[in-house]
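Every protein chain except one is present and positioned as in the full complex.
Residue numbering begins at 1 within each chain, and the chains themselves are lettered A and B in the order written.
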Amino acid sequence: MKLSITALRRQLFASPLDGLITLLLLACSGWLLALLGHWVLALANWKVVASNLPLYLMGLYPAAAYWRPLVLMACLVLLAVLTLLSPRLPRLAVFRWLQRLLPWLWLLALPLGFWLLSGGLGLDPVRTRQWGGLTLTLVVTAGSALLALPLGVLLALGRRSPYPLVHHSSSFYVELIRAVPLISVLFFGQLLIPLFLPSGWTIDRVLRAVLSFAFFAAAYVAEDVRGGLQALPPTQREAAHALGLSVVQTVGLVLLPQALRIALPALTNQLVGLVQNTSLLAILGAVELLGISRSILANPQFIGRYLEVYVWLGVLYWLICTTMTLIARQLEARLGAGAGSPSSG
Amino acid sequence: MVRLLKRLAAVSLVSLLGACAGGAPESMSRLDTVKERGELQCGVSGKLPGFSFLRTDGSYDGIDVDICRAVAAVVLGDSSAVDYRQLSAPERFTALRSGEIDLLSRNTTATLSRDSEGGNGLTFAPVVFYDGQGLMVRADSGIATMEDLEGRTVCVGSGTTTERNLSDAFLAAGVNYNALKFQEKDQVASAYLQGRCESITSDRSGLASMRSGFDDPSAHRILNAVLSKEPLAPATVAGDPRWSDAVRWTIYGLIAAEEFGITSANIQAMVNAAAADPNQAAMRRFLGVDGGLGTKLGLPDDFVVRAVSAVGNYGEIYDRHLGPGSDVPIPRDLNSGYRDGGLHYAPPFN
Partner (left out) sequence: MPVSTSNPGADHVSRRTTRNLPPGPTPWRSWLLQGLFGLLLLALIGLLLSNLQVNLLRTGQGLGFGWLVQPAGFELSEHWLPYLPGDSYAWALLVGFVNSLRVVGLGLVASTLVGVVAGSASFSTNLLLRQLAFGYVAMVRNVPLLLQLLFWYFVVFLGLSSTPQVWLGGLLSLSNQGVEVLGQRWSVEFGALLAGLTLFTGAYIAEVVRGGITSVPRGQWEAARSLGLGDNVKALRLVVLPQALPAILPGLASQYINLAKNSTLAIAVGYADIYAVSDTTITQTGRAIEGFLVLLLSFLLLDLLISGLMQLLNRMVLRRR
């Protein structure tokens, strides 16, 4: 990526008009950067971020157990860095082992994280009501993504089912959910679900949030997976049939793995969207990352410091979403490289 | 696919049977639900200093929060067994009705339509703060009366009585204005501070609380005009007398404790004295030494002792959050006990 002076000139000043545009853009972005730099270094008061850092990261989690979400987040950061670096690591046996282990480590992080947060098995139990901030954002994202994927696959298969009843009810569900705004689904999940339960029954609030996101995202996942299924040539099915595979084997071993691989980029976008959408819980009073920030802004000590808070949140969300996109691109590249015969899916 | 469907069918059938079997008896009171759960779910604002807000260390603080703590101390014996649920004004009644929270302690004005079955279907506990709606303007704006707001913009929190009172009062006065609505108080404050609206309306205590957080509180003035009566009270869902009585008498207990001169500091001494002296009949009933008053409510007999030990009497609570030394000093005026010319008055504990 080395640019010589002449190449740069050709890229930026090819014609007088081009040159003018370049200069104008340079001036504009330079001005904005200078403004931003001045604000960040001279005008902003970062006390609102610094003195509330535990709240942003962990919400109302008991202070004595702060190390637990912190360990979890450190693990996630380490895993993310390792995953992103893994293609560039020197070709040593240790690293090759690591590469093979990485997917399992990611899978392991989920139960481990859940155990760390909720306690039990030797750790003091911590109720979900005490979860908050970034921790809650991550929990809701991970939980709903895990649920939405199988649900979405079921719906996609349902839409392509030969049974009219199954086909139509899945279609109805997918179309209905895709037609309504997320905030109304969340409103339903947070405030109306209890009206539909027998008296005395309750579902944990965090679980309800996870379920609402999962049921919402599942409709979108279903469309992506359906797109993947449609992209497969009919010969795949015929070949599987000729091999004597049963219906379930054909779907599970032949069609789905390929369809999911095709749908992977779209699914990644859904995941990134999911992280961002968790911020809507703030409108309904949950204390996830954005919600807790709004509470902090209401503290008389920090009133009016919203620009600092919004910039800090923006950077945090941006880092998380970008990291996730990069990891997913790497996964796509790795799966794309192995495209040929579907491995045991 | 077939097997998948079969599995789905089996799962749904099991969950269906579970759902049918799990239906609890209709007559169960919230009081039992809370005891069984071991935790009180309390709806608060979380964004209003003095009433309920989040401290830097992650704990909630304020008058509304202390009411939740007192009820938890009485019902569960542990004032920290509270699950605080932050609610925006528009959601609070839905959350209560749907059973999402047991108790709403969120500077809520008691009104007829909120109390009635045809309206929001709530039952209000005794008033914990007598307030009135006011208007705040910049001191240098030259606005002194409601009429000066002709053609100006007023910022207001949505889904509140404030919104309706504003409309009623300005209509009656024949003043035209624009209302700009926000979900949260901090948003209302931001919009006002940035000059989006010339005036801001809310309960006068809320305005004082808000102003105390401004960079220069003296640059803002609360107008003399009072648009409405705002008795702020906790609420429970209607149709559950056992639960609402438990909440009601807990709050009366806090008010009566101040009348008796019982504080969190001297309560143990008072209990000991009453237990030793059979002549202090009223005090013995009040503190649960005899009389079995708590049992009648489905509460422990010493419920007042539990409440006052946990949060202090009403006067202590007030001073802690709204007294002269607090972050949000508001004169007690109407909120004094009846002997001092205020409105707080507890019925007899007989």
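Simple rule for what comes next: a residue touches a chain if its C-beta (ideal position, glycine included) is under 8 Å from a C-beta of that chain, and two chains touch if they have at least 3 such contacts.
Computed from a predicted structure; not experimentally measured.
Enquirer: With respect to the chain omitted from the figure, which of A:L57, A:V153, A:L280 or A:I327 is a touching residue?
Expert: Considering the complete complex, A:L280 is the one touching the chain left out.
Enquirer: For the chain left off this view, which of B:A81, B:A173, B:A191 or B:A275 is in contact with it?
Expert: Among B:A81, B:A173, B:A191 or B:A275, only B:A191 touches the chain that is not shown.
Enquirer: Based on the whole complex, identify which of A:L82, A:L182, A:L211 or A:L335 touches the chain you can't see.
Expert: Per the contact definition at the top, the residue touching the missing chain is A:L182.
Enquirer: Take the complete complex as the reference. Which residues in chain B touch the chain that isn't displayed?
Expert: 1-2, 5, 8-9, 12-13, 16, 19-20, 26, 89-94, 97-99, 113, 117-121, 153, 158-159, 163-164, 166-168, 171, 178-183, 187, 190-191, 194-196, 237-239
Enquirer: What residues on chain A make contact with the chain left out of this view?
Expert: These residues touch the chain not displayed: 8, 11-12, 14, 18, 21-22, 25-26, 29, 157, 159-169, 171, 175, 178-184, 187-188, 191-192, 194-199, 223, 226, 229-230, 232-234, 236-237, 240-241, 247, 250-251, 255, 272, 276-277, 279-280, 282-283, 290, 306-307, 310, 313-314, 317-318, 321-322, 325.
We adopt the following convention: only the chains that are shown with their structure count from here on.
Enquirer: Please name which positions on chain B make contact with chain A in the complex.
Expert: 1-5, 8, 19, 22-24, 26, 28, 33, 39, 46-49, 53-59, 83-88, 91, 94-95, 97-100, 183-186, 189-190, 193, 209, 212-215, 327-328
Enquirer: State the interface residues of chain A toward chain B in the complex, per the touch definition above.
Expert: 51-52, 54-55, 59-61, 63, 127, 129, 154, 157, 161, 166, 190-195, 198-202, 205, 247-248, 251, 283-287, 291-292, 294-301, 303-304, 306
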